[in-house]
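Complex shown without one protein chain; remaining protein chains in place.
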């Protein structure tokens, strides 16, 4: 690791000012992904701007929205009484990620900004279009058991590793970002990108912008919900496939439904077609099965991850089952 | 020293040091002028280094030296022809990807790490193969005999049996991954005096290896290794990285510390080799085995051969007149393997104990009944009686505790929602060894006993076991007994491996205690004291502050007359999720048949550890290589899945706890290996019972269940 410069600031404004001054500067929040990547030589910023003292840790209800500051820790959000009551799906998704130690430090903004865990991205001796555009995709014909089945490009089949983001996609969150001129809002589903021709870009945050907070609309999804994460060991592992499922039942009919998957695409994968199918229908196993098949319409395996073509719909069905059985 | 005392005689003697952070592992010794070494590794898999640019590294802040084959510091043995092919810094040849090619020494860890990234190597690449299965299929690839073929009765008798099966089993590379990173501190001083702080399972072995490489007398080398943060076999040899560190210290005249990275733990310190095995079993309709054939191929490196006891168990574990085995090793362009807990026997037991379960199913027999029906009374391989064997009793205890009666012989019978439940059983067996060791005992007039031996403790609780042996014989309270180990200047003892430490060193402790007692009795008699007089009074009466005795101890002829093994039975209950393919081990009962249990608390923990390691072997562990590059894909703790707390249910550990009459004075047989051996088969068998799916390739991950 190079001996970078370390700066600390206490306002978003000065943080942004410091960031734009230097092309090789990066924000440092929890550091749980960034420092890891720096140790592996995947990234080598010359300047780190420690933003941990910027007061963006709020978790509060404002009007009919929940606001979560970009620097709120994953555990603070997961354990917040407000989140547990109003957005339990988010709390569950957060608890499914990483470990208690990492969640204590990792921030909401950092979680959104985390890079893929693709082995080829991490090993600087291997080809990777995301790490070094033009070198090729090592995973395409290599080890791709963990990789994308949806929306993959010819350049990159990596997946976004977050659990939290899967829930946020399902919950129609908005991301408030700021640059020196002011704030703008990005719908969460548009925050992350597909790899396309620019796999080096994970998201649509601009180089001069900082994530300020999330705004999540209130909903009636706190009763029938589940976050199901399938992984190679019982905890502390990235998802093979995960499903965020939540719906509102009225007279046994589904009136509102959210479905999103993790571990299957370069971004959290919202299952709009399945949602549309289930809306207005009864919460039955056969409907769940049909919805799961709809979700798989454009899925494509790359060999090592072919099993996900079966695992993914199964996980959707089981996620919906578990959401339904919640009392 | 801590004034706190242990509350229970069975508590670990080093427990307080370990829970307070005071236990010192190799990397934690402070030496004046200590420097930090970081290894640069090859990024190709096979070929030659054509150029090594070290200029930028040498100029980087804090860098003291960059050492490689370009400026190799003198290692006398490496200057001679012959010897090992992999002479670090004495060869420009690359044998595998991740091979150390240079060491950068700087005044801080961060500076050494950064400077190491600045060293640039240029290579002449050669074609390579890291794919063991591909090598097996390649008629041109070398296949070396790993063990003499064995035959009893008719070869391949299973082929003509009434009921027969032939199946192939695959075990991937596993990596030991003890929690402590490997490394060493080397302090080479004038006049060829060397002190090392090592992570080793054998201080004498480390001392010997270094003496051989540098051609300096053993007495010049002091090896310290009091606390070792796990080994599981990987610290049974001195690795090139350790020799490199000694070279570096010799070169710069300062102490050098190297702690390798977790990634380097996959390429520099060995692994459990991949294995492909074929088992042929034949039985008659009554369920009697009529033929066992076990053929195995193990992976090895191109520069050094590695063999282990993969096919041992088939030769004696079941009553069968027709048995044949074969074992060959196949070189690939990877680092050389090394024994990993349970070693080859654990590899072999996965195949054999899976096949036994498959045969029971083919016969429509309860696999427990099938095993009991084929349980041998004597060792047919050695044609000797077993020194002790209580397997039938162990089956009974285990079956009752796991609730074996709830098991249905028809797979897939127990279903609750999406979860399918299954039960599995397997046997583990390993040589009950006893080697040669020396122990010194110092009995003091203050009522204390101090014992010393150059043995090791990589975690099983060596000091605790030895203390309890002495406590029982000498009737001295445990808090008055100390056992010193991990120091090459102490009386010699073998490395800690092969489940032999308690048997070997414990016997020497026994002999020392017996000798001390008779010395005291003699002193008492000479001073007209009662033969039962307390040793403190005897020493005081004789004006002796202490007496000391050193004893070398080893077994005698008993091994000529008896076949000596430790046994274990593993029962597991699993739950398999039909939709997601997730397998949960929900209940474990392990029964150890390893003679007298000397140290009940640490013995139980050994069995727990074996079960947890077994869960990893069965369900999660696999070191994956991208054979296009020869590089590991999952060389870290996030992607190489060691079981975590949530993977492990409560484990019911039981011991037969009957002394073996012949093995050693304690009647105790080793148990580090049997705790693991066979466990993975018990899980695979339970998965079959739950789902009807027979998985013969480990680990049993969700994709394999769904396939």
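A few remarks follow.
Chains: A and B, in written order; residue numbering restarts at 1 for each.
Going forward, a contact is a pair of C-beta atoms (placed from the backbone, for glycine too) under 8 Å apart; a residue touches a chain by one contact, two chains touch by 3 or more.
Simple rule for what comes next: contacts and distances are computed from a predicted model.
Protein name for the hidden chain, per its UniProt entry and selected from "2Fe-2S iron-sulfur cluster binding domain-containing protein", "Oxidoreductase", "Membrane protein" or "Dihydroxyacetone kinase subunit L": "2Fe-2S iron-sulfur cluster binding domain-containing protein".
One chain is not depicted; across the entire complex it touches A, B. For the chain missing from the display, the contacting residue among B:108, B:406, B:489 or B:526 is B:108, taking the whole complex into account.
When the omitted chain is restored, the residue from B:78, B:128, B:214 or B:227 that touches it is B:227. When the whole complex is considered, the residue among A:143, A:236, A:288 or A:307 that touches the unshown chain is A:236. Mapped onto chain A, the interface with the missing chain covers residues 1-10, 28, 30-32, 35-36, 38-40, 47-48, 50, 52-53, 55, 57-59, 72-73, 75-76, 79-80, 98-102, 104-105, 234-236.
The missing chain lies against chain B, touching residues 2-4, 6-8, 11-12, 14-25, 27-28, 30, 59-62, 108-110, 177-181, 227-232, 259, 261-262, 458-461, 601-602, 604-606, 608-613, 636-638, 642-646, 648-651.
To be clear about the criterion, only the chains that are shown with their structure count from here on.
Averaging C-alpha coordinates per chain places the centre of chain A 40 Å away from that of chain B.
Chain B makes touch with chain A in their complex at residues 43, 61, 110, 113-114, 117, 418, 577, 579-582, 584, 619-620, 624, 626, 628-629, 631, 633-634, 638-639, 641, 643-647, 701-703, 706-707. Taken in their complex, chain A has these residues touching chain B: 1-3, 41, 117, 119, 123, 125-126, 138, 141-143, 145, 228, 230, 232-238, 240, 307, 310-311, 314-315, 317-318, 321.
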